[in-house]
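Before we start, here is the structure in question, set down as structure tokens.
After this line comes chain A, so read on.
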Amino acid sequence: MLTTQILYALTGCVIVALGLRGALLHASLLQRIVAINVMGAGVFLLLIAVAYRGPGLAPDPVPHALVLTGIVVAVSATALALALTRRLQAEQDDD
Partner candidate 1 sequence: MINVLSAILILVGVFFYLAGSIGLLRLPDLYSRLHALTKADNLGLGLLIAGMALHSQDLLIMLKLLLIWLAVLAASATSAHLIARQARRQETGP
Partner candidate 2 sequence: MNPTSLLVFDALLLLSIVGLAWASLATTDARRCVILFMAFGLVLAVAWGRLLAPDVALAEAAIGAGLSGALLLAAAHGQPRPLPPESTNAPRNHGAAGVGVVLRWAVTLLCTALAGTLAWALLQVFSSTPHDMLPGAISENLAASGVSNPVTAVLLNFRAYDTLLELAVLLSAVLGIFALGQANPGYQPAGPVFDGLVRWLVPVLILTAGYLLWVGAHAPGGAFQAGAMLAAAGVVLRLAGRSRIGLPDGFVLRIVMAAGVGVFLLVGLALLLLGRPFLGYPPAWAGALILLIETAAMLSIAATLVLAFLGGQPQSTGVKAAADRQCEGISRC
């Protein structure tokens, strides 16, 4: 077992929990979106830690590819969520 790998993976778990808690408890939609992004980052940290093989060794490329696409999907989903938020607020202002 690699200490580095364990340290980073456990931090990933903590970040996932922090993000989930924020997404469930925050009142503001924008901050919920940020919280979901934090949670995603936790998952990414976990995956990249699992891929790590130690200093000087090539890591597993499959989780890297997963996280790479995950980052791009996360930003477009965030943009969609922000557009939804804007529309919701506009509708509320009209009432």
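Selection rule, in plain terms: all candidates are chains of the complex that A comes from, given by their letters.
Keep this in mind: contacts are C-beta pairs under 8 Å (C-beta built on N, C-alpha and C of every residue); 3 or more make two chains touch, one makes a residue touch a chain; residues count from 1.
Predicted model only: the values in this text are computed from it and were never measured.
Student: Could you work out which candidate touches chain A in the complex, given the options 1 or 2?
Tutor: Among 1 or 2, contact with chain A goes to 2.
Student: Mind listing the chain A positions that touch candidate 2 in their complex?
Tutor: 1-22, 24-28, 30-31, 33-35, 37-38, 41-42, 44-46, 48-53, 55, 58-62, 64-65, 67-69, 71-80, 82-87, 89
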